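One protein chain omitted, others in place.
Chain naming follows the written order as A, B, C, D and E, and within any one chain the residues start at number 1.
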Amino acid sequence: MADLIRANLLSPIVLAFALGVVAKLIRSEFTLPKDLYVALSIYLLFAIGLKGGVELSQTPLSTFWLPAVATLAVGVLTPVLSYIALRQLGRFSVADSAGIAAHYGSVSAVTFIAAQEFVASAGTPAEGFLPTLLTLLEAPGIHVALAIGVVQASRARAAAPASEARAAIHSEHAHWSETLRAVLTGRTMVLLVGGLIIGLLIGERGWEPVRPFFEGGFRGALTIFLLEMGLLAAERLGDLRRVGAFLLGFGTLMPLVNGAVGVALGHWAGLSPGGAAVLGTMAASASYIAAPPAVRLALPEANPTYYLTLALGVTFPFNLIVGIPAYHQMALWLAR
Amino acid sequence: MADLIRANLLSPIVLAFALGVVAKLIRSEFTLPKDLYVALSIYLLFAIGLKGGVELSQTPLSTFWLPAVATLAVGVLTPVLSYIALRQLGRFSVADSAGIAAHYGSVSAVTFIAAQEFVASAGTPAEGFLPTLLTLLEAPGIHVALAIGVVQASRARAAAPASEARAAIHSEHAHWSETLRAVLTGRTMVLLVGGLIIGLLIGERGWEPVRPFFEGGFRGALTIFLLEMGLLAAERLGDLRRVGAFLLGFGTLMPLVNGAVGVALGHWAGLSPGGAAVLGTMAASASYIAAPPAVRLALPEANPTYYLTLALGVTFPFNLIVGIPAYHQMALWLAR
Amino acid sequence: MADLIRANLLSPIVLAFALGVVAKLIRSEFTLPKDLYVALSIYLLFAIGLKGGVELSQTPLSTFWLPAVATLAVGVLTPVLSYIALRQLGRFSVADSAGIAAHYGSVSAVTFIAAQEFVASAGTPAEGFLPTLLTLLEAPGIHVALAIGVVQASRARAAAPASEARAAIHSEHAHWSETLRAVLTGRTMVLLVGGLIIGLLIGERGWEPVRPFFEGGFRGALTIFLLEMGLLAAERLGDLRRVGAFLLGFGTLMPLVNGAVGVALGHWAGLSPGGAAVLGTMAASASYIAAPPAVRLALPEANPTYYLTLALGVTFPFNLIVGIPAYHQMALWLAR
Amino acid sequence: MRMKLVTIVVEPVLEPRITAALKSLGATGWTVTEARGTGSRGTRMGEVPGEGRRIETVVSATAAGRILTYISDHYFADFAIIAFVSDVEVLRGEKYGADT
Amino acid sequence: MRMKLVTIVVEPVLEPRITAALKSLGATGWTVTEARGTGSRGTRMGEVPGEGRRIETVVSATAAGRILTYISDHYFADFAIIAFVSDVEVLRGEKYGADT
Partner (left out) sequence: MRMKLVTIVVEPVLEPRITAALKSLGATGWTVTEARGTGSRGTRMGEVPGEGRRIETVVSATAAGRILTYISDHYFADFAIIAFVSDVEVLRGEKYGADT
C-alpha cells in the first residue's frame, strides 16, 4: 500500500493540484481563465458520460440494479449521517447543518474521476457502469439534506408570528421546485446523463472516431483541471481559521465514515474491489459544483464560508491524497 | 438508405445536437462559454482549411475548374431562387426577402462538415478540394441577395422625397463596401482561405506533425460544437410561431430545391456522388455566421427573427437530419 | 542552409504567423478570444515544462551545470549590452533604455519553442534540459536592467529637491519587491518551473498517460498560437514609424549580437549545436509577456510603444524568420 | 426624459431571480455584465471566487423605489449584494416605463 | 469639471460604426464592455443570443446632445439599442473636450 500511496502522490494530477496550491501560497497572480475552467469541466464530464454510456451498452441490466440500489442508499444515508453529526455533535444551526450535509450527500465528479484513475492504475479497474451510478448520486443527497433543513426550520418558526411564518413557507415552496429543477438540469447532469445516453446509443462503433479526442486527451486535460482545483482550494485556506476545529475534524473524519458506508454497500451489491472503492469515494466526496448554488438559494442563511471551505479546501484534497487509497484498501480488505 | 438514415440519427454529432435541444427544452441553465464556442469554430474552420489545402496540393487544376464554375453558379442561382420564392409566393417585403435569400445563398460551414462526415461514412467520400469550393460559395450568394435588396429598395424610394432618397443612397454606398469587406475578411474566410493556402504550401510533409491535433481531435471537437448548435437552435424554437407557416415551409422545401440544384450542377461538373452530395448540401444550407451581420448592416429593416430562426432553428436541423441523406440519395441516383 | 530557410518559411508556424499578419493588414475583424490566447499559452508553457522535467530526470547533473552558468551569463550580459547600445549609441533616456533592455535581457518562450522545433527538424535536436535553462533566463535579465534603470534614475535625481527625491526612492523600494515577486510568481514561471518539477517527479512512466495531450497536440496548438501572435505583431506595425530608424535597427541587429553571445557561451559550455542554437535564440529573443508589466510598474516613464513594438512587432518576427536559422548556422560553424 | 438608473451587483446565483423580479416591478429591460467584486463578505461571489453579475436597468423613479425595497427586503441579510441609483436622461422614456 | 457620461448598449454588429461616429461627434475616448441584455426585442442581440456591447464615453454636454441625436436618427427604428446620459465630475475635462 505504501507503494500505491507514493505512486498516488507522484501522479500528475496530485502534483498539478499541489502546484496550484503552491502558486496561490506564494501569492502568484496566475489564474486559469474562467472560460477555460468551464470548458475543461464540460469536456471531462461529457467524456466520462460518453465513455460510461459506451460501456453501459455492454453491461447486462442484471449486474447493474443492485449497485444502483446501493448508490441510492448512499444518497440517503450520507446526508443524514452528516446532518446528525453537525447538528448533534457540532451544535450547528439547522441551516448550516443541512447546508453542509447537502454537500456531503452529493458527489464531486472530479474526485470520482481521480478515484477511477487510481483504481485503474492499481490494477483493479472499476466496472464500466460506475459513471451511471455517479449520475444517480448527484441529486438525491442534496434534496434529502435540503428537505431536512427546510422542514426543521419551519418547525422552529412555528413559534414565530403567524404571518411571517406563512410568508416564509410560501416562498420556500416557490423556491423548492426551482432548486430541484436547477440541480436536475444543471451542467453536470446534462453532460453526464446526456453523455451516457449518447454513449449508449452510439456504442463501440460510434465511439471509435471520437475516441482520440475524448480518451486520448482525457488525462492531460484532467491535469490542467487539477491545477485550477489547487488554486481554488488554496483560495479557501485563508478561511480555515474561521471554520473552526470541529469543522476541520468533520471535513476529514466524515469522508472516512461516509466512504466506509459506500465501500460496504458497494461490496454488498457485488461490486469489484475497484468499483466498491470508487463508490466509497463518491460517498466520501463533497459536491462543490451542484450543491453550492442549490444551498445558496434554498437555505440562504447557511454560511457559504463553511460549506465551500470544507468541500473545496478540506475534503477535496483529503480525498485526493489520503481518502482514495484508504477506500481502496477498505475495499480490498472486504474482498478478501 | 434506411440504414444510412439510422446511422445518421445515431451519429455522435446528431445526438449531441439533440442533447443541446433537449437541454434547452427542459430549461437547463447549461451553456457553453462564448469563448469556447468561438474557439471550437476557429479550430474546425482552420482544420478543414488546412486539410483541404493539403489535399488541393495533390489535385490537378484540370479536375478543379468545372466544379468551381458549378459552385459559382450555385452562388447566383440559389439566392435568386430564394428571393423569388419569398417575394412572389410569400409576398414578403423586399428587405425581408433579400435578407433571407442572402442566408440561403451563402453556406453553413458546419452543415458542410456534417455532409463530409456523412458521405465518408457512407463509403463515398467527397473529393479533397471540396473545402476550396466552400470558400468560393461563402460570399457571392450574400452579395447577390443584398444587391437585389438594395436595388429594389431604392427603386421603391424613387417616389419618395428626393433629398431623403439621395441621403439613403449615399449611406447605402458607404455601407456597401463596408459590408463587402466585412464578409470577405470575416473569421470564416480568414481561416478557410488562410488554412487552404497554408495547407497548399506545407503539403503532406508539413501536415504530418500537426495532424494529430487537427485531424485526431476533429470529430470530438465537432461533437461538442454540435451540442452548442443544439442549444442555439432550440433558443430559436420559441420564435417558430412568430415566423409563420409560409416561412416554415420555405425553411424545409427551399433547401430541397437548392440542394437538388447543387447536386445536379455537381454531377454536371463531374463530381463523384459524394462530392455532388456535399455541393448539394452547401447549396441547401443557410449561413448563420457570415450572413446575419452582413444583412443586419446592409438591410437593417429586414427582421432578424425571420432569418435567424429559419437558418438556425429550421434549416440547420432539417439538413442535419433529413437533408444530407436526401442529397446523397439524389447524387447516387444521378450517378447511376 | 537555403533549404533550411525555405523549410522554415514553409513551416506551419511561420505560415500561421504570416496569416495573422495578413489578416490584420486587410483589416479583418478576426481575433482569437482572449481566453483562448491565455489557454493556449498555459498549455504550451506547461507542456514544455513537463517534457523538460521528464528529460531532466534522465540528465546527469554534471552535464547540466556549465550550461546553467552560461545561461546566467547571458542573463547578465545581454541586458547590459542592450542598455549600453540604447543609452550610448541611441541617446535614449535612462528609463527607455533600461525598459527596452529588460525585454531583451529576458526571453520569449514562443521563440524558444520555435527554435526547438527548428533544430529538431534540422536533425540537430537540442539537449532535453533546455527548458530548464529557459526558466533560469526568465527573471535575471529583467532585474539587471531594472536595477540599472532605477539606480541611474535616482542618481539623476540627486540634484532634484531633496524631499521629492526621498519620496521617489521610498516608493521605488516599495515597488521593487512587488515587481520582483510579480516576475518570479508570474504565469510563465509557475507553469515552467512547476511543470519541470512535476515532470522530474513523474518521470517517463508518469509522462506516458498524459503524453497524447501534451505532446500529440503540441504542434497544432502552437500553430494556432502563432496565428494570434501574427495578429498581435501586426497590431504593432502601425507604430513602426513612431519608433524611429534607430530602434528598428536595434530590433534586428541587437538580436544578432545577443544571439552570437548566446551561441558562443553555449558552445563554450559544451552544448550540442542544436542546444547552442536554442540558447542563442533565447539570448536573442525579447520577452513580451513577463517584461512589459514589470517595466510598466518599475519604470512607468519608459514609453511602452517602444518596447512593445520592438519586442512583438520587430524582434519576434525577425527571430522567427531570419534569426533562428542564423543562430543555428553560427552554432554549426562553431562546432566544426 | 429624466429616469433612474438602478445598478445592482450580486452573486451569480441570484441573477435569474432578480431579473424576474425586475420585470414584475416595472423594468422593461436590463443589461448584465460579468463582474468581480470585493465587499464586506470578502471576494467570494460565485463558484469561481469573486465572480458576480452587474445588472443595470433604466426605470421610472417609482419603479426604482420598488426595486430598492425589494432588494433590501429579500437579499441584504444573507447575500453579497449592492444596489445604487443615479439620475439619467434617456430618449423615448415612455419605452422604459417613465412616470407620467 | 462637470461633463456628461453617455452610455450606449447595442448589438455587437454596430460597435465599429458607433465608435467611429463617436469620434467624429467629439468624443476623445470610450470604454467598451461585453454585456448581455433584455429589452423590447427580447434577449437577442447577436450571433450568440443576448450578446451585446456597452459603450460609455465622457463628453461635453453639447457632444452628448449630438451623440443622442445621431443614435436616435440612425438606429432607434431598426436596432436593439438604448442610450442614456448622466452627469459626471472629471479631472482634466479639457482632455475630453469640455465645453468652454
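Keep this in mind: a contact is a pair of C-beta atoms (placed from the backbone, for glycine too) under 8 Å apart; a residue touches a chain by one contact, two chains touch by 3 or more.
Keep in mind the model is a prediction, meaning the values are calculated, not measured.
Note that the absent chain touches C, D, E when the full complex is taken as a whole.
Only one residue in the set E:Val58, E:Ile81 or E:Ala98 touches the chain that does not appear here, and it is E:Val58.
Taking the whole complex into account, chain C touches the unshown chain at residues 34, 37, 232, 235, 288-289, 292-293, 296-297, 300-301, 304-305, 308.
For chain D, the residues touching the absent chain in the complete assembly are 7, 9, 33-40, 52, 54, 68, 71-72, 76, 82-87. Listed by residue number, the positions of chain E touching the unshown chain are 3, 5, 19, 28-34, 58, 86-92, 95-96.
Keep in mind that, in the parts below, only the chains that are shown with their structure count from here on.
Chain centres here are Cα means. That of chain B falls 42 Å from that of chain C.
Chain geometry summary: the mean Cα position of chain D and that of chain E are 20 Å apart. Touching of two or more other chains is recorded for residues 29, 33-35, 39, 212, 216-217 of chain C. Within chain D, no positions touching two or more other chains are listed.
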